[in-house]
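Only one protein chain is missing; all other protein chains are in place.
Entry: subunit A
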């Protein structure tokens, strides 16, 4: 396990580069994200630890970050001032290449499309709208999708269906959008609570997971949304972020305000919780699987702490330890 600390910043989101297995980006904010500036950190994982490659400052808190899928140096962040920033880490100037300002309130999520022949970014904002952008052609959004009755916390492209993304909102719904028609295709009252995060299964285009303030995760089959495929209980506070494993169809990881990161296998009906990691002493906001290195998971804690603990953790070791403890127990 490796850790990295950066003074006076709190991590909100961590993403591993799709190009370089050891490269990480982290969106952070000052003063617990409630006021002050933000910093985009680009980090490199070495054999012994984690080193800072670059830090890029912005005048408001940064809440989410996404790597370009077409250029290893490009990143997009979403900020508290309602703008998106397009960054080029190869640019010697510590300023964004482009600032996309249309949202009227905090941009809480950004995601770069992974489907071929598309270089689109979707953003979700507390103004209740999602916007789709093509960072290569000007500073004007391609479309604005309205429908949520609350703030949007999470927007994520389907890894399978071009022009389709899911959004999680404070109105308790998960929505699925078709960018081509500009319409909401599906609105699922997923939780009787604010839904803070969602993610698509990487192996089944119809499966989506949601994580909510009601401490539960729900796995949905979009073809039949009357009830979830699985409801995963265990967290003791709101779930801040959830992600499906890129390596296993039914495995997912979630992090929570309860300071823990949990791994689940929703196909295991009796005991879906695989393990609980308690390496943080604060809310855990960001989480990512390493696409290049099976079993490597990165996550970060934030808020109400004076520093940013950052951990790169290999669950294989943990399982090993777990094994030993069972044996010795």
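The criterion applied here is as follows: a residue touches a chain if its C-beta (ideal position, glycine included) is under 8 Å from a C-beta of that chain, and two chains touch if they have at least 3 such contacts; residues count from 1.
The rule is short, and it goes like this: contacts and distances are computed from a predicted model.
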Undepicted complex member, UniProt protein name, chosen from "tRNA (adenine(58)-N(1))-methyltransferase non-catalytic subunit TRM6", "Vacuolar fusion protein MON1 homolog", "Acetyl-CoA acyltransferase 1" or "LSM complex subunit LSm2": "Acetyl-CoA acyltransferase 1"
Hidden-chain contact residue, picked from the options A:4, A:58, A:112 or A:126: A:126
Contact with the hidden chain (one of A:15, A:64, A:81 or A:106): A:106
Candidates A:42, A:176 or A:219 - the one touching the absent chain: A:176
Residue among A:16, A:56, A:238 or A:284 touching the omitted chain: A:238
Absent chain, residues of subunit A that touch it: 32-35, 80, 105-106, 126, 147, 149, 151, 158, 161-164, 170-173, 176, 178, 180, 184-189, 192-194, 196, 205-206, 213-215, 222-226, 237-238, 240, 257, 303
